[in-house]
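For this depiction, one protein chain was excluded, whereas all remaining protein chains were kept in their positions.
Chain naming follows the written order as A, B and C, and within any one chain the residues start at number 1.
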Amino acid sequence: MKIRYFAWVREKVGVDEETLDLPESVTTVAHLISFLKASDERYAMAFEEQDAIRVALDQMHVEHDEPLGVTQEVAFFPPMTGG
Amino acid sequence: MKIRYFAWVREKVGVDEETLDLPESVTTVAHLISFLKASDERYAMAFEEQDAIRVALDQMHVEHDEPLGVTQEVAFFPPMTGG
Amino acid sequence: MADPAPVLATIRVQSEDFDAAHEANLLAQGRKDVGALVTFTGLCRDEGGRLSALELEHYPGMAEAEIARIAEQACSRWPLTGLTVIHRFGKIAPGRNIVLVVAASSHRRAAFEAADFMMDFLKTRAPFWKKEHLLSGESQGWVEARDVDDEDAKRWT
Partner (left out) sequence: MADPAPVLATIRVQSEDFDAAHEANLLAQGRKDVGALVTFTGLCRDEGGRLSALELEHYPGMAEAEIARIAEQACSRWPLTGLTVIHRFGKIAPGRNIVLVVAASSHRRAAFEAADFMMDFLKTRAPFWKKEHLLSGESQGWVEARDVDDEDAKRWT
């Protein structure tokens, strides 16, 4: 699964995007965050304030309890500040 | 006292403006309207829907119970439709 | 740092057309404290092909004075960095400009609300009256004031 990071989440994780093979137990956004946090300190830092993190599945905003389903692209980013 | 008329009030009265000598008993806008209505049919027509008529004294909006005081210019007109 | 100078609104009542972009640029150019610029342009509609023109009558002197009073309220109510109001009079063809409000501020809500407020009170307090001219050549008569405009204006009290 392709994972993209933006703004300070990107800076903390240290990469723009990466493609990861996920275990079958990872079925929701929240599972994915837990999986990433457990895998490396960089993710633990990036997702420290977990409630502040926004998520998009295939470029649509979703909540953390959303199933990953057949998603091809996950994106993590801070609250938006455009406009 | 100079009196000006605009829009359909002007059309019904038949003049843009006129200068009238008012009796001392005419001390408010409402008195002035009654005085005009009694003086000629044109005014009676123009002020028929009296509540709809707006008034300005020296170019400031006022209510019908406003005293004329030292007003130099009275204006009568329909509700505004600019913008 | 000295307090910012009070904002002086630019107000014009004229028969000539205006250039909305030029007026908006004047409020922004050379400044770095303007974060939001809201421009409202009111245009003459043909009402489904019915109208050949609107004719706007105004009360010279009072029109400028009343717009200035409304603008003063807007400037005291919102932290504006600039405010421009232009209202045309005379015969105006469908598709042409009638009225312009430009409000500039550091903050978007102030600019939106000030422009919206100006339009509501221009509609209900500025001494202008519209007469419709039909394509058929007749004059349709005077446009009637709409209750909804009074209700819009009441939102601000």
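FYI, a residue touches a chain if its C-beta (ideal position, glycine included) is under 8 Å from a C-beta of that chain, and two chains touch if they have at least 3 such contacts.
These numbers were taken from a predicted model, which means no experiment stands behind them.
Colleague: Let's see if you follow the contact definition: name the visible chains touching the chain that is missing.
Modeller: So, taking every chain into account, the missing one touches A, C.
Colleague: Which of these, A:33, A:46 or A:75, touches the one chain of the complex that we don't see?
Modeller: A:75
Colleague: Specify the residue from the set C:18, C:40, C:89 or C:129 that touches the hidden chain.
Modeller: C:40
Colleague: What is the set of subunit A residues that contact the non-displayed chain in the whole complex?
Modeller: Against the left-out chain, subunit A lists 4, 6-8, 56, 59-61, 75, 77-83.
Colleague: For subunit C, enumerate the residues touching the unshown chain of the complex.
Modeller: Subunit C touches the missing chain through residues 20-21, 24, 28-46, 48-49, 94-95, 106, 108-109, 111-112, 115-116, 119, 152.
Methods note: only the chains that are shown with their structure count from here on.
Colleague: Would you kindly tell me how far, in whole Å, the mean C-alpha position of subunit C lies from that of subunit B?
Modeller: 27
Colleague: Where the CA atoms of subunit A average out and where those of subunit B average out, how many Å apart are those spots?
Modeller: 71
Colleague: Quick check on subunit B: which residues sit in contact with 2+ other chains?
Modeller: In subunit B, nothing touches at least two other chains.
Colleague: Tell me, which residues of subunit C touch at least two other chains?
Modeller: In subunit C, no residue touches two or more other chains.
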